[in-house]
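Following this message is one structure expressed as structure tokens.
One protein chain is absent from this view; the other protein chains keep their places.
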Amino acid sequence: MQLITTLLAVTLGAGTSLLYATLGEIYTERSGILNLGVEGMMMMSALAAFSVSFYTGSLLLAVIVAMAVGAGLSLIHAFLSITMRANQVVSGLSITLFGTGLASYLGQRLGPASNGRNLAGMSAKSFSDISVPVLGDIPILAAFFNQDIMTLLLFIVVPAAWIFMFKTRSGLTLRAVGENPRTASAMGIPVAGIRYIYTAVGGMLVGLGGAHLTLGYTPGWSENVTGGRGWIVIALVIFAGWNPSRAIFGAVLFGGINAIQFRLQAAGTVIPASFLNMAPYIVTIIVLAVMTLLGRKRRGTYSPPSALGTSFAIEDK
Amino acid sequence: MAKTRETENGSGTGREILRMVGITKRFPGITANDQIDLSLDAGEVLALLGENGAGKSSLMNVLAGLYRPDEGSIFFRGEHVQIHSPQDSMRLGIGMIHQEFMLVDTMTVAENIILGMKDLDFFPPMQEVHEKIRELSRRYSLKVEPDKFIHELSVGEQQRVEILKLVYQGADILILDEPTAVLTPQEARDLNTILGMMLAEGKSAIFITHKMDEVIEFSHKVQVLRRGKTVSVCRTRDVTPKDLARMMVGREVLFHLERDDYNPGEPRLVLDHLTLTNRTGRALLDDVSFQICEGEIFGIAGVAGNGQQELAEVITGLMPVTSGSIRLDGRDVTGNSPIQMIKSGISHIPADRGAMGVVGDMSVSDNLVMKKYRRKPMSRNGILNRSNIARFARSMIDLFRISTPTAETRVKFLSGGNIQKTILAREIDSCGGILVAAYPSRGLDVGATEAVRKNLLRQRDNQGAVLLVSEELEELLMVSDRIAVMFEGKIMGIVSAQDTDIEELGMMMAGMKKEQIV
Partner (left out) sequence: MRLVLEKRESRSRKVLLFVPIISFGVSLLLGAIVLAASGANPLKTYIYMARGAFGSWSGFTETLVKAIPLTLTGLGVSIAFRLRFWNIGAEGQFIWGAIGTSWVMIFWNFLPVQLLLPIGLLMGMITGAIWAGIPAIMKAGWGVDETLTTLMMNYIAILFAEYLYYGPWRDPEGFGFPGTRPFPREAWLPRIAGRAHWGLLIALIAALLLWFVLYRTKWGFEIKMIGLNKRAARVQGVNISRNIVLVLLVSGALSGLAGATEVTAIQHRLMKGIDMGYGFTAIIIAWMAQLNPIAVVFVAVVMGGILVGGDQIQMMMGLPASMGLVLQGLLLFPLLAGTIFSDYRLKAVVQEEVV
């Protein structure tokens, strides 16, 4: 029982950053923009959050800056793919290449002189767990209610994200833009504007995911802090079928893999560490294949927004 | 019907509701609208007649706020107005139903109807919306369920949603772009009745068309456009279809094409109990059997989306068959791949030119050689012979009168008619006797349409077998020898083109078996 509770707790902690970033990418993709820059954005916002916390000690400020960095990078992508109608795959990749490169560079420049200007190995103020009264003492449930503030906030954020998407006027607009921009435009919806907004919103949420990596899950900065999480997020969006509520399952699955990996490594198994570390990537490929085959069978529930990845201009003839 | 409700003086109320003055809209290399004036009275139906490319849709897109005119002004109820966006237009009570429906497939009818509405609450009261939709659909007998998803609806139902959407948002002027293109003749009549009810309430309509009989049947007033300019505006009752055709095209139109006598030879292509079901188990082709002989054009009629496209793709090997067989000159070719079908002598003019017929970003000469590059003299040992290809392309361009700056110009920069000629040239040149042509004249002007039809007939007169899928009954009646009508994947009947008429074809298109028609 205790083991389950601990495992579950670690799972949720590890899944938090994935879940924020997945929600962000779901919103972006729902507007028709495919942003493959998540890895770079997460990396940069993780660095930003850590360094702000390191220098100011303000977690709130750190999170805000991380969101701003995520949004900033995503706006580059928005500009390239919406205004300049660049290829979205390549544009997203360029965000990732730039973001990871810059994070690596700045990580070695922004640190204190005493550490050779390196941020790696420093420690900064990070989120601590909050135990919710009563609920935090019940076995199993305790796993859910002894978490840091960012994880706890997800209990509100996820349903809110779902309600916003499916029950509000803005959500309706968002979905229409991603499904059929021509129609949306004919209905007087400013397609480009909406896409800019949700690419930026997505960037902020990805930024939150990045912040949780260096301030929550494994406090501290290192150059491979994301370890491909940004790419797993892209797969999780497919896994979730572009539905915010279903994003939970993916995040829990991959958080769980992380947790088990940790446990096994700590326990010292016979399986070499390299193979344990491969697990998330292999699972991603399998999940992707399964979802693709499922999506072919059941059109609608698991298929992507129709206009995903395509640019749109009103007077294109 | 709308026309029966007209008042003594032949039009609506005589009160002008809309006036467009000197509208000019330019696109790179073309002036779509050149100083066009237009006037519409309340309670009136105006037909905007013209060939494809005459500028009808551009003009209406200006009115609907999708395009900004380069020059000109619009007056609504006597006031000068600026229409910069679809919302501006909607606010004035002008709503447009586009040829391609503006509906989001994965959303419900109700969601589609409220989409883009300005004064909507942040949490839209869906219950009330549903109620209002039900009430409106009762009032205008537009039967539609508000909570159905668009992809569950038939094309006719989708059109009703489009109309409901405009009515819901309080439109007084309805613009309909080729509204009957997707309807059976009977459904078209229903549409006319619905319009009639709306006119009675003082609403007006402009509808875009290129069919003469619709102008006569639907409208009070007709404005004819040609090459971006107004040719004529007149009362419908004062003109005949023939006058209209002449004004539209600018010369006498051939309603008859030269052809040899119908003298079919051996059967070339034989379809036997062909069935195709999709993943959900729905039959897209249901027990289809017929044969096409040499020296024959076999027409396929039907409202788009009743299995015609699938039929063409099954015959050309692009789609697998679920059951049944296809035989070609007596050989079983069921389940063969596209390349095998090509090698057996089947040529294909696909329905969607831009997406399936050509590679827009490749040159005219590359597109012309796409059926021949595999063999000598266009290539040897896997290596292309560029000079032979260039020579071949030049001869094709001359023979089929493809108008292009050079053979190396990318195809996407050609006009629709010339793109189609490029495809025709390639397919007819490489044709081994069987030509599958899906909507070959769709969206072409009269000149190009004539060229297409003549080429099909020449193919027939040279003992070729032609399968012609078309949504234009006039075309089918003019060109084909026999016509099969498809409805929901089934063949409703096969008739001789000489012994049938639009009425009979129309009933079969609506789902009546030939035997049921008395």
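Labels for the chains are A and B, by order of writing; each one numbers its residues from 1.
In the analysis below, contacts are C-beta pairs under 8 Å (C-beta built on N, C-alpha and C of every residue); 3 or more make two chains touch, one makes a residue touch a chain.
The shown structure was predicted, so the numbers you read here are calculated from the model rather than taken from an experiment.
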Displayed chains contacted by the hidden chain, counting the whole assembly: A, B
Contact partner of the left-out chain, one of B:324, B:338 or B:432: B:338
Option from A:14, A:36, A:52 or A:204 whose C-beta touches the chain left out: A:36
Which of A:60, A:135 or A:285 contacts the chain that the document leaves out: A:285
Among B:257, B:359, B:399 or B:517, the residue in touch with the chain that has been omitted: B:359
Missing-chain contacts mapped onto subunit B: 22, 28-29, 70-73, 80, 316, 318, 337-339, 341-342, 348, 350, 355-362, 366, 370-371, 373-374, 379, 382-384, 386, 409-410, 413
Sites on subunit A contacted by the missing partner chain, in the whole complex: 36, 40, 76, 79-80, 84-87, 89-91, 93-94, 97-102, 104-110, 228, 231, 234-235, 238, 272, 274-275, 277-278, 281-282, 284-285, 288-289, 292-293, 296, 313
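The working rule: only the chains that are shown with their structure count from here on.
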Approximate Å spacing (C-alpha centroids) for the pair subunit A, subunit B: 45
Residues of subunit A that touch subunit B when the two form their complex: 167-170, 172-173, 175-176, 179-180, 182-189, 296-297, 299-300, 306, 314-315, 317
Of all residues in subunit B, those that touch subunit A in their complex: 27, 64-67, 85-87, 90, 96, 98, 100, 102-107, 111, 114-116, 118, 120-124, 149, 151, 279
